[in-house]
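Of the protein chains in this complex, one is absent; all others appear in place.
Right, chain A next:
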Amino acid sequence: MCEDMVPGTRLRVLVADENPRRGHALSETLHADASLDVLTVPPGTALVDAVRACRPDVVLVDMNRADRDALDSIRALSCSAQERPVALFVDEDDVELMETAFDTGICSYNVLEALPRDVKPLLRAAIALYARFRRTRDELTEAQRVLAERRIIEQAKRCFMKNEKTSEAQAYRWFQRRAMQTSRRIAAVAGEYLASQKKDEAS
């Protein structure tokens, strides 16, 4: 069931991330610590099944996993009615760490009755890695946005040049001036121009 299972009495950490690249990177980071047994949830396996099979001490889980609800129930459903569900994160005195973890999209579950030692460094490692992935994703999104804007501006310029019989520089200056007059981005003005042209063609 669990991949990379290593027998022993070290702290067992289950990494549950639906993003395989990020999950692998986090596992690699944690593998560097010899005091940890790092396990991962195989693709397609329910989180609750993986926890039942692996019996980890701590689960580091991607907050976008919808099956996180099932993890809440694992002990409450399988043990006596007095058992409390798995929902302990970090010490009460370190709210900031947990809030940072939430902001980066990860949380930590303790599957034991008592909080194991050294959970904080695990969570910090996960936070750093998740933050890096988010930065990369944001940079990619920004690059895609810039490219898309450039495409719109180029298309609008070509359309303007054809309609108004102008040079490329004149067309660009027209969009630039209009953007300044209306306090908007050139891409927005270009998009509006293209939309109005399409509307004219349709009518």
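Throughout what follows, a contact is a pair of C-beta atoms (placed from the backbone, for glycine too) under 8 Å apart; a residue touches a chain by one contact, two chains touch by 3 or more; residues count from 1.
The rule we apply is simple: contacts and distances are computed from a predicted model.
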Missing subunit (named according to UniProt) among the choices "NADH:ubiquinone oxidoreductase 30kDa subunit domain-containing protein", "Bicarbonate transport ATP-binding protein CmpC", "Succinate dehydrogenase cytochrome b556 subunit" or "ABC transporter permease": "Bicarbonate transport ATP-binding protein CmpC"
Selected residue (touches chain absent from view) among A:N64, A:Q144 or A:S167: A:N64
Residue of A:V95, A:L140 or A:A195 touching the missing chain in the full complex: A:V95
Touching residues on chain A - with respect to the absent chain: 48, 63-73, 76-77, 80-82, 84-85, 87-90, 92, 95, 98-99, 102-103, 107, 110
